[in-house]
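Note that this complex is displayed minus one protein chain, with the remaining chains in position.
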Amino acid sequence: MAVRAAVAGASGYAGGELLRLLLAHPEVRIGALTGNSNAGQRLGALQPHLPQLAERVLEPTTAEVLAGHDVVFLALPHGQSAAVAEELGDGVLVVDCGADFRLKDAGDWERFYGSPHAGTWPYGLPELPGARQALSGGKRIAVPGCYPTAVSLALFPAYAAGLAEPEAVIVAASGTSGAGKAAKPHLLGSEVMGSMSPYGVGGGHRHTPEMIQNLSAAAGERVTVSFTPTLAPMPRGILATCGAKARPGVTTESLRAAYEKAFQDEPFVRLLPEGQWPSTAVVYGANTVLVQVALDEAAGRIVAISAIDNLTKGTAGGAVQSMNIALGLPEELGLPVTGVAP
Amino acid sequence: MAVRAAVAGASGYAGGELLRLLLAHPEVRIGALTGNSNAGQRLGALQPHLPQLAERVLEPTTAEVLAGHDVVFLALPHGQSAAVAEELGDGVLVVDCGADFRLKDAGDWERFYGSPHAGTWPYGLPELPGARQALSGGKRIAVPGCYPTAVSLALFPAYAAGLAEPEAVIVAASGTSGAGKAAKPHLLGSEVMGSMSPYGVGGGHRHTPEMIQNLSAAAGERVTVSFTPTLAPMPRGILATCGAKARPGVTTESLRAAYEKAFQDEPFVRLLPEGQWPSTAVVYGANTVLVQVALDEAAGRIVAISAIDNLTKGTAGGAVQSMNIALGLPEELGLPVTGVAP
Amino acid sequence: MAVRAAVAGASGYAGGELLRLLLAHPEVRIGALTGNSNAGQRLGALQPHLPQLAERVLEPTTAEVLAGHDVVFLALPHGQSAAVAEELGDGVLVVDCGADFRLKDAGDWERFYGSPHAGTWPYGLPELPGARQALSGGKRIAVPGCYPTAVSLALFPAYAAGLAEPEAVIVAASGTSGAGKAAKPHLLGSEVMGSMSPYGVGGGHRHTPEMIQNLSAAAGERVTVSFTPTLAPMPRGILATCGAKARPGVTTESLRAAYEKAFQDEPFVRLLPEGQWPSTAVVYGANTVLVQVALDEAAGRIVAISAIDNLTKGTAGGAVQSMNIALGLPEELGLPVTGVAP
Partner (left out) sequence: MAVRAAVAGASGYAGGELLRLLLAHPEVRIGALTGNSNAGQRLGALQPHLPQLAERVLEPTTAEVLAGHDVVFLALPHGQSAAVAEELGDGVLVVDCGADFRLKDAGDWERFYGSPHAGTWPYGLPELPGARQALSGGKRIAVPGCYPTAVSLALFPAYAAGLAEPEAVIVAASGTSGAGKAAKPHLLGSEVMGSMSPYGVGGGHRHTPEMIQNLSAAAGERVTVSFTPTLAPMPRGILATCGAKARPGVTTESLRAAYEKAFQDEPFVRLLPEGQWPSTAVVYGANTVLVQVALDEAAGRIVAISAIDNLTKGTAGGAVQSMNIALGLPEELGLPVTGVAP
C-alpha cells in the first residue's frame, strides 16, 4: 500500500513539519503541494530544511490540484477548510490542522472565532477516551490545537478519575513557531530573544473552549478553565503547567495510579518517574508527550505538567498519528519518538 | 556625603549586579570586595563587564576586611550572614541578599531551609504597606527573594483591597541567572537553550513561605500559595503569572482601581495601560516592575502578571533601593529605570 | 548648560537606544521625538522600555518640529538626512546615525547605495587618529556603521603601526537588532533562534567601503577588505574576527605594543590582558569596546578581535560620545561603561 498525500498550505510552519514527517513515513508518497501567495515558488526557497523536495513548485490551493490523493492535509488559515473539504468529497481522508471542525458547540465557535460554525469532525487526540474509535476508518479528522493537546493530556486523567475540582488553572509557555510564519514586529528575533511575555490573558485565547470541551468530557461535568499563554524565547515547544484543587482524600498514590492507568498503553505519552520533570528540549522534533504530576498538600492542589513539541505532537505529528489510525496503519508508523537534544 | 560600601560575595551574579549598580550610584564609593574560593583573583577575570574594577583583587570574606564601611552588602550562601553581621556590629548598615532574615516564622524557616532560624530583619520590599517605615534609618535589611518580589507586587493590591480569595496559584518563569554561577550540568547552555522546564513543583520551592508571608499580611488572613517555578531560556528576567478566585462583586473597574491606588506613587512600578502586557525584555537591567491585571469573567478569576529583572529589582536593585531608604537618600538615586531593549 | 536634543526616527531600535542614553545624560533634555508611519502614537506603545517617556507622542519628521533644539539626532532610512539637515541650518548640531555622510568617495557611495552622494561629514569614531579634532566644535557628525566601528577599532592599530599587509579578512557576527525593527520573515524569532547564517557574502555589504576607507587611512595605502557578516541568535552585539598577514619581523610583543599605544588613553576601549578574549555579553548595553590581538605564527597572520554592542558603541553610544566632543562636554559624560551581564 502506498498512501498518496497532498499538503495544502505547504509553505508555513505546520506544512513544513507535515512534510518533514511524511518524508520519513514508509507508507506515504508526497503528492501535490499548494500555497496561496507562494504558489509558483520552489519549495527549496521556502522550506530549505527539506532538501528532497527543493525542486518541487507550489501549486495554487484548488480542489483540482488536491484531487486524486488518498489523504489531503489542510494547513490553511481558519475558515478556509470547509469549502475545500466539500469539494474533495467523502472518498478522501481530509485532515484539517486548522480550528474549523474542533468545537462541538456552535456558540463557542462563533464567540471565539466570529464566523459561522462549519461543523464538528472526529477529534484527532487519540489518547482521549473514545477518540481512537471515532477516528478509525473515518474520512475526516480535526487536528487539535497545540495548547489543548498539551493541556488535555496533562489533566484528563485527573478529571477522568474524579480526583480534581472542576476549576482548572493553566499557564503554558510556547515557542514562537506557534505564532506562525507571518512577519509581525513582536515576533522578531530581536523582540523575543531574552523575553517571556503573556498574551490573550483573561480568557481570550481561542484554545480555551477546546480545553473546556476536552476536560469537561473527561470529568463528566462542566470544567472552567483559566488559561494564560506565554511566549517563550525558543522556536518550538510547549510546557503546560496545569492545576486544580484536589478532591478530598486524594493522595499522591491515587493520583499517580490514575495517570499510570491512563497512559500505560500509550505509545507516545511518557509518564516520568517520580522526581523527574518534563522539559521541552527533550521532545524537540518528537511526537512524544512527557507528563508528570504532583500533589501540593499544603495548597491542596494537583499540579500536572506536560511538555510537547508544538509542531510535532501539537500539530503535524498528531495529524499523522490520527491519519495512521484512520487508514488502519500501525499508529506509530513513521513518527519519531526520540527528541533532538541537546 | 559619600557612602563607603563593601560587597561580600563579589564574584557571583548578585555581587556583580550590586557592583554594576553601585558604580553608577552618585553617593557610593566602592570599598572592599570579598570572595571565598575566589579570594586573591582579579575581578577583571571574574566580572569582565565591570572594567572600572578590573584590577581590584578579591579579599577573603572576614569581618576585618568588611569593617570600616558604611554599608556592607552580603551576597553569601544561605546560613553565613548571621555570623558576619554580628561581628560587624550595630553601627554598620548590613544588607543581606540571602534568605537568612526574610522569614518571620521560625518553623517555616526550619522546614524549608533545614537549619536554625537566625532572626528577622526589616524586609526590603519598599512597595509593601509599611515597609518604608520599617527600613527608614535602620541598620539591617533582608532583601526579598526574586520570585517573592515579582509575585508580591503582582498580587498584594488585590489582597489588600479584599478582592481575591485566599488561595493563590502562581506560575513563574525565570532566567537562568537566578540559579547562580555554580556550574551544574542542567544549567549548561546546551541544556537550557530551547527549553522550558519546571522545578521545585508541588510546594517545595523555598520562596513559597515568603510569598505566603507577604500575601497573608496584605490580606489580613492566611493565604495559601501553589507555586510552580520554571526555568526559561534567557539569562535574566522573571515573568510571574499569578491568579486567585475573584471575590463576589469584583469588576474590572474595581480591580484596576485597586492597582492604580497601590502603585500611583511608586517610582519603580508601572501599571501598564489596559491591553498592554509585561515582558521581561523591557525591564532588562532596570529596577522597574511592570504589572498588569485582568478579570477572567468566565473563570471567575483575577489574573495579575508582573515582569522584573531578577538580578536588578529582584536582588541588587531592590537592595540598593532599600539602602537608599535606610540611609535617608532619595529612594531612586542611582537606579536605572530604563531597560536595555531590545 | 542644558542641551536640548531632538530625535528623528524615535520609534526604531537606534532611536530607542539614543533615548535610553540621553535619558541618563546629565546635560541633556529630551525635546521633540518624531516618526513617520508612527507619528501620533504614544511612545509607551512603541518603546516600552522607556517608562519616563511613555506618555510622549511622536510627531511627524519635519524641520518645523525639529527646529529650536541644540542637537538633532537623525535615525532615518538612508537618503533622508541631507534634506532635513539643510533645512535645520548650520546653527544646529546634526548627528546622522544613517550612512549618508560617511563615505568620502562619491563613486563608492553610488556603487553601494545606488543614489547620488550627499557629501561627507566629520566621522564620529573618536578613537581613530585625527577624529577628535575633526569633531570638536563642529555642527555635523556622521555616525559610523556598526560593523565599521568594530572592525576599524580592531585593526587600525596594526595598520597604523605598519604591521599588517594591506589585505584584511573579516568575519563578523551581529545580533539581530542590527537589521532593524521592520518585520521580515527571515528575522522572525522562529528563524533566528538556534541559527547562524551569513548574508551579503562576497563583498556586497554596504559597510565594506567604509571599512576600506578607515583602514586605508590608517595604513597610508589602499587596504582591500574581504568582509563576511553573519547573523547570530542574540538581540545585540557584534563580534568581529579580523585578520591580515603579518609583515616580516612582527612579533607578539611589537603587536601588543602597537595596540597598547593606540588605546592607552581611550576611555571606552579596553585592550584585554593576554589570554582573555572579548565576548559580546560583557558589553551588553555599554559603550565599551573590548579588543584582543594575537599573532598566529604558523599561519603568519595577525588575528584581532573586538566586541561591541551594536546599538550602543555601534550606533547611539558612539553618537552621544561624538556629540559630547562636538559640544565641548567631557567625552564620557552620560555613557555607560559597565555591561549588563550575565
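For clarity, chains are labelled A, B and C in written order, and residue numbers in each chain start from 1.
Note that a contact is a pair of C-beta atoms (placed from the backbone, for glycine too) under 8 Å apart; a residue touches a chain by one contact, two chains touch by 3 or more.
Here the structure is a predicted model, which is why all the values come from computation and not from measurement.
Seen in the complete assembly, the chain not on display touches A, B, C. Across C:A5, C:V71, C:V225 or C:V289, the residue that sits in touch with the chain not pictured is C:V225. Checked against the full complex, the one of B:P26, B:G107, B:G130 or B:G189 touching the unshown chain is B:G189.
Only one residue from A:M193, A:A217 or A:M323 touches the chain missing from this view: A:M193.
In the full complex, chain C contacts the hidden chain through residues 167, 169, 171, 173, 175, 188, 190-191, 193-199, 201-203, 208, 224-226, 228, 230, 232-237, 239, 241, 243, 277-282, 284, 292, 294-301, 303, 305, 307, 342.
Mapped onto chain A, the interface with the missing chain covers residues 13, 16, 20, 23-24, 44-45, 47-52, 54, 177, 181, 193-194, 235-236, 270, 273, 276, 279, 281-286, 288, 290, 336-342.
In the full complex, chain B touches the hidden chain at residues 13, 175-177, 179, 181-185, 187-194, 233-235.
In the analysis below, only the chains that are shown with their structure count from here on.
Taken over every residue number at the interface, the positions common to chain A and chain C amount to over half, indicating a same-residue contact.
If you average the Cα atoms of chain A and of chain B, the two centres end up 37 Å apart.
Separating the centre of chain A from that of chain C, both taken as means of CA atoms, is a distance of 45 Å.
In chain A, the residues that touch at least two other chains are 175, 188, 190-191, 193-194, 233-235.
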